[in-house]
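Complex shown without one protein chain; remaining protein chains in place.
Going by the order they are written in, the chains are A and B; count residues from 1 in each one.
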């Protein structure tokens, strides 16, 4: 694996899950194996879990993490090729990526979509430019359309908590007040498909995911019906793909509550966090014994540690 | 000690002072005793001394410091219980505290008061929520109403510089242009009381501290009279408690100057910094041989090192 852009970069997903769990359960075995290497963590957007889990993963491996907060304490970047740079962007990604490659041994990049143009966001220009121009491995800490570290973590968490080999998993849309990206649901669906789990999606009309992602899956517009008998409920808001980037307050009854959870097969509740309480899901659901949200966040560390190790070993 | 919220968490104050001075004088003895643990340093407000002294203390102990600047490079937090989170705050403290607990081994928190509601500030909600929801030790790097790391440092500095066992200490109000919190004077008074030092307070009418703090102490509205014969002058502005959060420019003659210092028993001058020169105190006083301000800032490192060590050893 040269770079980690999305889950397709992983050849054997089951082996990856096993190795991540091995890191979790034998943390000492993987300590300090890359002493004195520098990991550059480039953030175009805010982050708590990704910042901290990647930091911890890096420290576990013996790496020195260097945070780069773009436009905050460094120069703003230009991504258009051949442009006459006479506007606000000060440095071209071509140069920045090559320069950073000289100072680091591996780079992680987070950059959210603008949610204004479906086509632009689909190009995933920022992370792909870093991959193109860097001389060192690059991994995705959430791009416009993919969040593979989260999805891999979610797989690991399902694996740890599933009583059956092929669990029934529901990805349910949930209410929100702001337009949110498709990166998390996209990558989650891709992960479920790779595992051949029994995945279905519940969302209101007009909120279907990118059809190339949801192709072949059952999309249920009746949320209560969708909850019936599932083993895992993964809640997440996303903005409309069809009516790109739009939100609606017409579906606030899509909140995940105890009544809906009661329809499931005693399902576990999952969310990637941050979660807006009593809007996306009720306090009772989030704080129930079925809730895996804290486990998910903890597992982010081991997943990051696995991916960074793999990239540095070019394995 | 499970958490360090205020000075009441310290059982034997004299033993603590001795241990802090032992750390200062035998720095090698306490080096690298917690290798590979992570300390989360959460700042809701700016800081220089606290950032640097806690960083240095952490490095001395072998800890890896991870700074979290809330609302700057992470999500803004909600503190109200049971709220429908449909406004600007993105993540609930319940979840953030539990998540951070998984990535760190100990947390320090700084959050200033808004100085708008006496009752709200008295609740000290931010630091107390971190204590409530975290699974790991939490220490106070200055909350709405307490700054115990500063007060403990000030005690150590007085101990180092006092010729007598029970020095006469004056806490004097000083001018300022902005409403300042009560955290520093509150904790300083609590420290003086714990040591049974001969502490008195000078402030203009209308600027008495919270009466539960100043109870039993002499409050002098005649500043010049208050300076007479004291061994230590601790200058600090605070906004009105009575007329909550208000400032006044009527008392700019309360500046600490050489004329006033001449009334003392050759007193040492103290301030927690940052200090506005020629407003709070004159250059001549601040730069005099009697000034302990730089010693105070240096001692912050050893105090932080002591508290962090104690918490991690649950001692």
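Everything below uses one rule, namely that a contact is a pair of C-beta atoms (placed from the backbone, for glycine too) under 8 Å apart; a residue touches a chain by one contact, two chains touch by 3 or more.
Because the structure is a prediction, the values reported are computed rather than measured.
Q: Which of B:13, B:33, B:122 or B:279 touches the chain that is not shown?
A: Within the whole complex, the residue contacting the unshown chain is B:279.
Q: Touch as defined at the start, partner being the missing chain; which of B:13, B:52, B:122 or B:219 qualifies?
A: B:52
Q: Identify the residues of chain A touching the omitted chain, counting contacts across the whole complex.
A: 36, 38, 40, 64, 66, 68, 72-75, 78, 82-86, 90-92, 94-96, 98-100, 102-104
Q: Footprint of the hidden chain on chain B, which residues?
A: Those residues of chain B that touch the unshown chain are 31, 43, 46-49, 51-53, 55-56, 59-60, 69, 72, 177, 273-279, 283, 286-287, 293-294, 297-298, 301.
The rule we apply is simple: only the chains that are shown with their structure count from here on.
Q: Give, as an integer number of Å, the spacing between the C-alpha centres of chain B and chain A.
A: 40
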